[in-house]
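Supplied in structure tokens, the structure appears directly below.
Here the complex is missing one protein chain, while the rest keep their positions.
Order of writing sets the labels: A and B. Residues in every chain begin at 1.
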Amino acid sequence: MAAANMTVIRVGESTWSQWEPEDGRFDLEWMTPVLDGAHERGISVILGTPTYAIPMWLARRYPEIAGEPKTGHPLGWGARQEVDYTHPAFKFHAERVIRKIIGRFASHPAVIGYQVDNEPGLLSFHNRGVFQRFTDELRHRYGTVENLNKEWGLVYWSHQLSTWADLWTPDNNAQPQYDLAWRQFQAKLTTEYLAWQASIVREYSTPDQFVTTCIAYDRPSQHDEDMTRSFDITAGNPYYAMQDAFGVPYSSGGAPQGWATSGAWTLFQSGDRMYSSKQAPFLVTETNAGAIGGSAMQYPAYDGQWRQAAYALISRGAEMIEYWHWATNHYGAETYWIGVLPHDQKPGRVYRELARLGKELETAGSALTGLTPDARIGMIYSNDSKWALAGQPCFLLEPPMTGDERSYQKIFEAFYRGAHNAGAPVRILHDTQIAGPEGAILNPAEVAKELPVIIAAGLYIADDSLLDWLSAYARAGGHLVLGMRTAYADHEARARLDVKPAKLDAGVTYQEFSQINVPLEIEATGVLRLSPQARATRWVDYLEPGEATVLARYKHPQFGQYAAVTTVETGAGRITTIGTLPEDTLAADIIHWLVPEKATYWSELPASVTAHSATAADGARIHFLHNWGWDPVTTAAPVPMCDVLDPELASLEKVELGPWDVRVLREDKGDQSAHS
Amino acid sequence: MAAANMTVIRVGESTWSQWEPEDGRFDLEWMTPVLDGAHERGISVILGTPTYAIPMWLARRYPEIAGEPKTGHPLGWGARQEVDYTHPAFKFHAERVIRKIIGRFASHPAVIGYQVDNEPGLLSFHNRGVFQRFTDELRHRYGTVENLNKEWGLVYWSHQLSTWADLWTPDNNAQPQYDLAWRQFQAKLTTEYLAWQASIVREYSTPDQFVTTCIAYDRPSQHDEDMTRSFDITAGNPYYAMQDAFGVPYSSGGAPQGWATSGAWTLFQSGDRMYSSKQAPFLVTETNAGAIGGSAMQYPAYDGQWRQAAYALISRGAEMIEYWHWATNHYGAETYWIGVLPHDQKPGRVYRELARLGKELETAGSALTGLTPDARIGMIYSNDSKWALAGQPCFLLEPPMTGDERSYQKIFEAFYRGAHNAGAPVRILHDTQIAGPEGAILNPAEVAKELPVIIAAGLYIADDSLLDWLSAYARAGGHLVLGMRTAYADHEARARLDVKPAKLDAGVTYQEFSQINVPLEIEATGVLRLSPQARATRWVDYLEPGEATVLARYKHPQFGQYAAVTTVETGAGRITTIGTLPEDTLAADIIHWLVPEKATYWSELPASVTAHSATAADGARIHFLHNWGWDPVTTAAPVPMCDVLDPELASLEKVELGPWDVRVLREDKGDQSAHS
Partner (left out) sequence: MAAANMTVIRVGESTWSQWEPEDGRFDLEWMTPVLDGAHERGISVILGTPTYAIPMWLARRYPEIAGEPKTGHPLGWGARQEVDYTHPAFKFHAERVIRKIIGRFASHPAVIGYQVDNEPGLLSFHNRGVFQRFTDELRHRYGTVENLNKEWGLVYWSHQLSTWADLWTPDNNAQPQYDLAWRQFQAKLTTEYLAWQASIVREYSTPDQFVTTCIAYDRPSQHDEDMTRSFDITAGNPYYAMQDAFGVPYSSGGAPQGWATSGAWTLFQSGDRMYSSKQAPFLVTETNAGAIGGSAMQYPAYDGQWRQAAYALISRGAEMIEYWHWATNHYGAETYWIGVLPHDQKPGRVYRELARLGKELETAGSALTGLTPDARIGMIYSNDSKWALAGQPCFLLEPPMTGDERSYQKIFEAFYRGAHNAGAPVRILHDTQIAGPEGAILNPAEVAKELPVIIAAGLYIADDSLLDWLSAYARAGGHLVLGMRTAYADHEARARLDVKPAKLDAGVTYQEFSQINVPLEIEATGVLRLSPQARATRWVDYLEPGEATVLARYKHPQFGQYAAVTTVETGAGRITTIGTLPEDTLAADIIHWLVPEKATYWSELPASVTAHSATAADGARIHFLHNWGWDPVTTAAPVPMCDVLDPELASLEKVELGPWDVRVLREDKGDQSAHS
């Protein structure tokens, strides 16, 4: 590892049966030589708690702790993450083993921090204790069943409760208010569980050690922003399809978006999501070494793609890149989750590529830590809206006619990808970081200066304080962009009584909306410049303009009555409303209009090249140029630059990129006034 | 509502928890102002019983009443229609609340009728009591297990019973005789349940009030003809895809046939199905207002399509059109089942379109009630065959190789659509209305005069008396048309021992049949005129002609040995046999041959226009012209007509139709001899 320039490892997670082979019998010392050996070689260690994989003896003695994805149907033991982590019989044993491990090793000089549990939030626990607590919390929040009946509109379909004991279990629920409350509640259980683990670890940790968990961002039962409040730093586990899915322009080639993402743009989106959890730099605790996902999904990177992924994440604030895992297992469930060393244990291609990366990062030193990634556009992320649209989806999949659990993500990604394709960097802001029940958290006028454009798309769940904040942002000079479903429902997932978009002076209203199965042509009617292939997809809000100017219309005998894009001045700013889901071209066209000055810095980049930038801790301007394709390219540097990864290359006026290459450059002189 | 020319509302269904918030505590008076308010405005009221959505307190106290779709697996509470409505613990409470409600409001002057329950027959109850009753009924019908063993052929796969306790539950049944008996039994439970509710309501109702239920015709566990015998009038809830699915010529555009139908032709088919239940005019108790089906299925009508749907249903006997529902819910499961008023509660496009329709119907007055829809072709509908083919399906869906639950419907629809496309109106006759265990119900000779052509397609289950009747119909002068699977099995779903088609002198026989995955070309060999694009699809019976004349053959080295269509005279009539599933062109070609005179009335209708006609109560001839498309068209009237919806337009010789338009016309002078 040391030879490969590895500087940090993660150990100890999911090895409970090693730490505690039988109930109350502990074996801790096998870890000592590991930590000592790392320390001797200058390798730091993140020590994990082992709780996400419980030993079978615990499952055998207390079968009641098995998580129930359906009421009364406990999950069978055999993989991991099968346990109801709110159950006291689990927590008792988890606490004991955590105290043993952390108490023993907290003072070891190799340990720089802790990871509690691993990728939490996989399940929705339908266990009896969990459901009873859900009922209790509703009772505390709403006071009486009469009040709940009223707030949730339970008169419909005869759902009124006569007593709290009437609350039905979630298994066959069809009530969106219940559904949202249940999903929020499940995420809260995850937040609580991790905060509890973190507090135990902190009884032993030293002040310079951090506590975190590693987050799989697509887990359903977690709220990343809420959850990371208990941690010192965010840590995430981005996985992604490699090979052709990295190509720019993007084509998925069949690789789906899910726990593994698809597309070079998703590397940046994952980075921005991780940054957004705490609005700060972050750790990457796991990412693709060899092929990932098991024997049915073997797509190891093309030569060069590891460097590309790593610098993409670094450009958005990653301060560490760890690979899962070092040596590939010869047995067990993850035999085909390929590590740095292949099954023959001999250094090979992955090793060579990562050793080169390690060498480069050693060369770069502190130049690439403490970066502030550039951002020209803010995008609001709402876990509540994600959950509500998962239960109340807005896209048709046929046949059969079922909704799409990823409805929110698809809306968000359409705009993120548009921004990426248009070269406009994004800062993701959580709704919960902007405004809360007590009102504004951020100052709208200050945000309008820092992020002159904010996109709120798919923001189905928005309480009054958030809508007020968005209004204030626009009036203070910001350009607020509304996408489909935004400002439709309130915090209880009730469709608002207001004319839509609710409570925003968008100069346009709609009463109806329609899905569309065939993309629609669209024509510009104002200042917006549209490409011939720009299309509206999946959805049409029946926008009827009031004071707003129509920027685009549909070419269709019915939908042509309605505006596709409108804009209106409001106070010192502006609100633009988009009534459809833009495909890539239309999305990029809109972004180009929103951020027209963007294209000037790197002139005429080849089609396969992306450019990202950040400001280093010392104020230096850092640029990341990726070539996402097989053909070598050369581009002119707008100002002389030096190569961060190779100090001998200075005052560069041309930048050459090989196949699947990336260059990290620092401006020789900081011409920052125009491009911050 | 009054301003929108609404004249009738439905109230009270699915609000049990409102009527009876706790066991035995009733709250009835909230309904009084609703009924009073309606009455003051001249709006009539259909009062519903609330039984299809039970309150949670009832589910909590008597969990044994939860319906079990699988033995021992009760359905979780959370939506509606989850209860075993044969269970006495349910019936006790249902009866009590019905008596309270109907007893209190039967005398209210606004109440014109009652709807008991709602869209029954959703489930197949596997509850213990239901299964035990099934066993008892088999015991009563067959007497001994030895007799059942013999009738059902239980020797195969060692299924012979030694005692009634041996009867297996339906969960893993693979026996088609059992399967048909089980489906029939479930439908009978539904019929009984509704008759029981109707009898309770009739203890209170006044002579001028009617009793009905609203039927979703695709529910598996119901027999519409049997069920409606307990009612004064049929009421149905047709739903359908709108927008492009209304286009003529028809293309589904991906909208499936199911609880919602797809195609303008299905509006007429739904009307004819509702008419057929009691062979009488009917009510439409629910139909599309805004977009239907939840947030994942949003396709609100194009301008004009509401009128089109309403007049299509009226042309086939609808005497009322109600929309579900008035104001769109802001909460609950049907938040995206859009009503007349959108979520902002302000009259909008739906309101305007329906208000116009209401105004027109007010103008039309009694001219459009009591219609007798024209019919040139009879089509036999068989719920038994539908069930038997669902369990013994005849179409291959691959992969995997599973049958198609809608096999019967696909066969029936192929011919109905053919008739519709050829402009030949259809009267649907239930098999149970034609002949029964005691023999003929209708007189074959009289039917042959009224309906000179009868199509029996997919009539897999047919007892001897029905086959005898079909023979008699042909001998008496009728033209009997046999489609695939007709006259194959007996009333026990046993393949008949006879040569097929069994017991009919069709002049043709077959021993084998084959699915075909690729449509086959077909060539006419007789008087039948075939379009170049006519095709045989999905199925080939190996028809070997005897005395029959071959009208068409397949172009195929193997299937070309067999006839595709044959015809033979029998007595004063004729039997035509079709050995394949015709696609639209072939089906229309066949119908044109069966009903050659049809095309003469409206000469040269544009391709997007359909014409339907009916005779009013006063003998006037009424014509409905629809333009199912965007382009305006004009057509010549064969005789001068006046506009039923606009008295100022009289003696019309040309009829203009705008986009998605419909005109309702009355002949100025009744030239009825040629066109009745």
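Brief remarks follow.
The rule is simple: a residue touches a chain if its C-beta (ideal position, glycine included) is under 8 Å from a C-beta of that chain, and two chains touch if they have at least 3 such contacts.
Here the structure is a predicted model, which is why all the values come from computation and not from measurement.
Checked against the full complex, the one of A:E29, A:D344 or A:E648 touching the unshown chain is A:D344.
Touch with the chain that is not drawn comes from one residue among A:G72, A:P256 or A:G546, which is A:P256.
Residues of chain B that touch the chain left out of view are 71, 152-163, 165-177, 392-404, 492-500, 511-515, 517, 542, 557-558. Taking the whole complex into account, chain A touches the unshown chain at residues 14-18, 21-22, 50, 53-57, 59-60, 75-80, 82, 243, 253-256, 290-291, 293-300, 302-303, 328-336, 338, 342-346, 348-350, 630, 659.
Please note the rule applied: only the chains that are shown with their structure count from here on.
Averaged C-alpha coordinates put the centre of chain A at 49 Å from the centre of chain B.
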